[in-house]
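As you look at this complex, bear in mind that one protein chain is not there, while each of the others sits in place.
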Amino acid sequence: MSETPQVSRADPKDRARALQSLLIEQGLASTDAIDEVVSKYEQEIGPMNGARAVAKAWTDPDYREWLLEDGSAALDDLGYTGMEGVDMGVYENTSDVHNVIVCTLCSCFPWPVLGLPPTWYKSPPYRSKMVKHPRRTLREEFDVDVSEDVEIRVWDTSAEVRYMVLPQRPAGTEGMSEEELADIVTRDSMIGVERLGDEHVEDLR
Amino acid sequence: MTDEVDRTIEEIKDAVGPPQDGDRLVFDAPWQARAFGLVVTLYRQGLFEWNEFQSRLIEQVQVDAFEDQEEDPESVYYRQWIAAFEQLLADKELLDDVALEERTLEFAHGERDASEFVVGEEGGHGHTH
Partner (left out) sequence: MTTGHSHSHSHSHHHDHDVTVELDEEPRFDPGQRVRLNRAVIEKYKRRPEYAEGADGVVEQVRGAYLPPTATDEIEGEYLYSVRFRPRQIWGDDHPEKNGSVYIDVWEDALDER
C-alpha cells in the first residue's frame, strides 16, 4: 500500500476531503463535477430504469428478444448506458430457470439500470454464499424457494460484463399498462433474489 | 475476530436498517458520496480505465476480509473504496504521498474544512478556516 499509516488511520471523512482538495488544486476535478455525479446517482439513476426495460420486454415480444440477445443495445436504446454498464447481459427467469447475479470479488453491479448496489450485495456473506449455495441462500436469506427441478444459474460478474435478470411476469397482471407494470418490478427481482408475485402466494395461505 | 463470511445476510441488512431500497438514501454520509463522486469524476475524464480502479478495490476487499464487527458495512466499503483510489492515484503518479498525508492531517486537525468546496469561494486552499 502506498498510503502512509497516518493516512490509513485517519477518519475517512478527512481522507475524502483531502483527496478532493488536492485533486481540485491540480485541476483534475471540480466540486461541480463531483456534485453532478452524486446528484445523478441520487436522483436519476436507479432501478426504475431497469423496471421500465422489464415492463417493455413483458409487453413487446420484439423488445424482449432484443434485450436478451443484445442487452447493451436494447438498454442503450432507452438511454440506459455508460460507465459500469459497458456491456450488459440480460437473462430471463422462466419456470425452468432462475438466474441470480453476484460479484464474488467486489461489488460490480449494473449501475445504469439498477443504480448503486444495496449493502448486502456488497457484503462478504452474500458474495461467498450466493455463488456456492444459491438455493439455500435464496431460501434462508431471501425467502425465495426455488424448487429442485428449476435450474439456478449464478452469474458471477468477474470481468467487463454486467448482468441483470429479466424476472418472470407474475400472474394477475394481464390487464396492466406498461407503466403500471414498471411500478411492480423491484430492484431485488432484477438481481434475482426476489420473485415477483410471491406475495400473492403468501396471501392465499 | 469472526470471519466476516459467517455473518448472515440478515445481519448485514439489520446493520444498515430498513428499508433497503426506494426510500433509503443512496449514500449514508457525505464523505461516502464524496468518495464515490471523486472516483467517477476522474474516471469520466479518462484518467484511468474503470477496471484499473476495480482491480485495486478487489485488492482492498481481500485485504480487509476480517473486519471489526462494529463498523457499519457501508463505512467499511467506502473506506476500501478510498484506499483503492489512493493506491490508484499513487500508481498513476497523480498524487504525492507526502502531499496526501499533509493535506489529510490538515483536515484532521481542523486547519481546513469542507467550506473550501463551497462553490463561489475561489482560492479556498491557502486560506485557513
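Which chain is which? They are A and B, in the order written, and residues in each are numbered from 1.
FYI, contacts are C-beta pairs under 8 Å (C-beta built on N, C-alpha and C of every residue); 3 or more make two chains touch, one makes a residue touch a chain.
For clarity, every value in this text was computed on a predicted model and none was experimentally measured.
Trainee: So which of the visible chains would the left-out chain be touching?
Mentor: Within the full complex, the chain left out of view touches A, B.
Trainee: For the chain not shown, which residue from A:28, A:48 or A:161 touches it across the whole complex?
Mentor: A:161
Trainee: Decide which residue listed in A:66, A:120 or A:142 touches the omitted chain of the complex.
Mentor: Result: among the candidates, A:66 touches the missing chain.
Trainee: Applying the definition given at the start, please give the residues of chain B touching the unseen chain.
Mentor: 43-44, 46, 49-52, 54-55, 58-59, 62
Trainee: Write the list of chain A residues that the hidden chain touches.
Mentor: So the residues of chain A touching the missing chain come out as 60, 62-63, 65-66, 69-70, 72-73, 76, 79, 81-83, 86-87, 89, 104-105, 131-135, 148-161.
One rule holds in what follows: only the chains that are shown with their structure count from here on.
Trainee: Indicate the whole-number Å distance between the mean C-alpha point of chain A and the mean C-alpha point of chain B.
Mentor: Centre separation, chain A to chain B: 21 Å.
Trainee: Give every residue of chain A touching chain B within the complex, in rising order.
Mentor: Checking each residue of chain A against chain B gives 1-4, 6-8, 10-26, 28-29, 31-35, 37-38, 41-42, 46-47, 83-84, 86, 105-108, 115-116, 118-120, 122-126, 128-129, 137, 141-142, 159-160, 186-188.
Trainee: Which residues of chain B touch chain A once you look at their complex with the stated criterion?
Mentor: Going through chain B, the ones touching chain A are 4-13, 15-16, 20-21, 25-27, 29-38, 40-45, 47, 50-51, 54, 57-58, 61, 65, 73-75, 77-79, 82-83, 85-87, 89-91, 94-95, 97, 99-101, 103-108, 112-114, 116-119, 125.
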